[in-house]
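Take a look at the structure below.
Note that one protein chain of the assembly has been removed; the remaining protein chains are unaltered in position.
And now, subunit A:
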Amino acid sequence: MSEHVLNARRLLCPLPVIRTQDKVKTLVTGDVLTVECTDPGVMQDIPAWCRINGHRVLETRADGGEYVIVLEVG
């Protein structure tokens, strides 16, 4: 298991989802990915993408205009 960070700031949905999807393709089951965004839409879209593709959302947080989603690759 390894930890990774993806900078998806300034991108608007669905681009943060696309970047997350492309990054996850390079990872293996159990890896943890932290996605850092500025579009509030990711709080809906990335968890939805995780649910339908079998990944687990470990944490979501909003902090001063930044939205962070931590997921575990399934």
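Details
The rule we apply is simple: contacts are C-beta pairs under 8 Å (C-beta built on N, C-alpha and C of every residue); 3 or more make two chains touch, one makes a residue touch a chain; residues count from 1.
Following the convention adopted for this analysis, contacts and distances are computed from a predicted model.
A chain of this complex does not appear here, and its UniProt-recorded name among "tRNA (5-methylaminomethyl-2-thiouridylate)-methyltransferase", "Cbb3-type cytochrome c oxidase subunit", "2-oxoglutarate ferredoxin oxidoreductase subunit beta" or "Amidase" is "tRNA (5-methylaminomethyl-2-thiouridylate)-methyltransferase".
Across the interface with the omitted chain, subunit A contributes residues 10, 12-15, 17-18, 21, 39-41, 43-45, 48-49, 51-53.
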